[in-house]
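First, the structure itself, so that you have it in front of you.
The complex appears here minus one protein chain, its other protein chains still in place.
The block that comes next holds subunit A.
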Amino acid sequence: MKDEVTTRESRVDALGGMGCKRKRVEDARFTQGKGNYVDDIKLKGMLFGDFVRSPYAHARIKSIDTSAALALDGVIAVLTAEDLRPLGLHWMPTLAGDKQMVLADGKVLFQGQEVAYVVAKDRYIAADAVELVEVDYEELPVIVDPFEALKSDVVLREDLVAEDGSLPDGAHGPRKHHNHIFTWEVGEKEATTQVLDSAEVVAEETVYYHRTHPCPLETCGCVASMDKVNGKLTLWGTFQAPHAIRTVVSLISGIEEHNIRVISPDIGGGFGNKVGAYPGYVCSVVASIVTGVPVKWIEDRMENLMTTAFARDYWMTGKISATKEGKITGLQCHVTADHGGFDACADPTKFPAGFMNICTGSYDIPTAYLAVDGVYTNKAPGGVSYRCSFRVTEAVYFIERMIEVLAIELNMDAAELRRINFIRKDQFPYKAALGWEYDSGDYHTAWDKAMKAVDYDGLRAEQAQRVEDFKAGKTRKLMGIGLTHFTEIVGAGPVKNCDILGLGMFDSCEIRIHPTGSAIARLGTISQGQGHATTFAQILATEIGLPADSITIEEGDTDTAPYGLGTYGSRSTPVAGAATALAGRKIRAKAQMIAAYLLEVHDDDVEFDVDRFVVKGAPEKFKTMKEIAFAAYNQAIPGIEPGLEAVSYYDPPNMTYPFGAYVCVMDIDVDTGEVDIRRFYALDDCGTRINPMIIEGQVHGGLTEALAVALGQEIAYDEMGNVKTGTLMDFFLPTAWEVPNYETDHTVTPSPHHPIGAKGVGESPHVGGVPCFSNAVNDAFRAFGLRHTHMPHDHWRIWKTANELGLHG
């Protein structure tokens, strides 16, 4: 028997399936400079597109003179809105039910807006031509403050005001003002007001989550190639959702969907930046159709930061109530959401503020109410989920700051306040006051593990001593302890309430087993660094009993991959990962019938064992999956079709709810505002763990993006609507020098409804990390009377906080 056990273990190991730290199959090409990113694509006769962009944030366009540009040798065309109008392509629909100008139609609404599109023989000539296009602007009053926008007489979007001056409903109902987009309400308004009015303790705060940008290292871009001979359009691009892009291109261009092939090649990071459809894509497609040759468009960094896909910009005003003992009784949140010049937020259609209604967080809050007002301003459109599920980072930041403020109000320890309010393990599935049904969780176990790991009481004692030392003039450094317990909502989502432009947010996997026992699987998602080719093969290896090394994973080509909604919002594992497991199980079901036939027993008399089907009670009688695969192609089996293939489209019954407990310890120099992160402990519970190496890598990366956002990264505008952070000189991306080493830990609470119990992890560290860093900064000054200070906590702002608290003597 001992032999048998060893053999079984070695067979499991040989698969490289779920749970092992499999090395990445993607790395060979990337480490040798053989990745294939969109700007690496070079086609015969390919032209380059480049944009003339508005220097003004709000202006009327009086005229555009393209003659000098057209006269330049090597310039093929200069497109303006007038050229696109006959095609109906001067405007395009946004993902949020609004519409957006592809090229400026009479006016511009933000600095950097696309005004004309130059097509030239190379990128240098295109850049020269951009300089030669003469645009005559008439400046208009600029609004960069959403609160001012709601009071101003200045109409930003004349196209959304009827001729009689009335305001037609928007995509999400009535509008209160010409610069108002929507109001979205969830929860019980009256009941919450009553709870707050009669509460023993109420804490109130306004929390601004500043505008920032996902800024992947590779900017957005595409290559459009219209083959006029066979009528087919091929579009390569940095698309996080290639199938959705195909459908959108078909709908707006009128080209039938079967004649469009969208390919996402290797993508150099996405983080939400590459979900949307941008004017560059539309103009490149039009230019290729017009010229009959391929056209490439690649953003430069400044264009990327200024125009495609900002994130956040939420003003969140909250009230949280509790008993004197600290039991939370109610929560109210009002958001003023700055959406910029067009509402191009990438959210499921029915959720104009994404899943902001997860803002009750990890806590058992009986009564709550949320209202969000979307507002137009003279800023870039976007509102994407930068390394988070839809607006979840805003929600978690809000509740985790409110908890800290409440702790101050109660004069209570913030860790203990969290502890007594966590949703208990026995309450799952838990129906939250704002509608979601949390599938599973064990918050107390995770929290206690975290507190023990960092010696929380010891840290607080050290901090108290530091405050004494500071007051006694022995040190100029304060110590901050940042706490966060986050609950994410990812894996969008159930088709019954989640769609984008009417496309249900299911996902898919198609598997073909080859005769010799290897396989290819294709998915509707697309990796941008997450390592799908590695991890999805691991899921399949465990499900179908063939080695992960014998399974190719392919994504991103709409001609070959099954339809899916792509990769963002941590949805790949929860949705496509489930489809992969279920498609694998279909393979296994057929394999079982083949095995039974080969072993000459009834189907029910064989069972799956790692990499084979064995006769029940007679383990020496078996057929390996490799043998079964061959039989599927070379034997005529009565009642069974030849071949071994399966496809699964998975419509998730619920979202998944990853959670985690984070602790950050930092020293702050009150005289310079500099921050030294001494320790960062991150415990993540993402359910079943597919590849611990990759999970750890995702956590490191997400925390670093969180550090950036919390401690300095922002898209800032001046009062004229000029972007002040348009290059990497001003827009903070941390380097190896600024980033600490992180300690990672985990608990495992599998999702009860997911086929393999996995919940998704890529965004958790960002969602949990931002409040954790911010709480640490705020906490450092708690002993000196600080309640809340806004992010980003760069050196200057921290210095200012210290100064306002009188700490500079």
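Keep this in mind: contacts are C-beta pairs under 8 Å (C-beta built on N, C-alpha and C of every residue); 3 or more make two chains touch, one makes a residue touch a chain; residues count from 1.
The rule is simple: contacts and distances are computed from a predicted model.
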Which of "Formate hydrogenlyase subunit 4", "RNA polymerase sigma factor", "Carbon-monoxide dehydrogenase small subunit" or "ABC transporter permease" matches, in UniProt, the chain that is not displayed: "Carbon-monoxide dehydrogenase small subunit"
Omitted-chain contact residue, chosen from A:G33, A:P86, A:P168 or A:G617: A:G33
Among A:E204, A:E257 or A:D300, the residue in touch with the chain that has been omitted: A:D300
Residue ranges of subunit A at the interface with the undisplayed chain: 23-24, 26-35, 37, 39-40, 42, 73, 122-125, 128, 215-219, 266-269, 271, 298, 300-301, 528-531, 693-694, 696-697, 700-705, 727-729, 733, 735-737, 739, 741-742
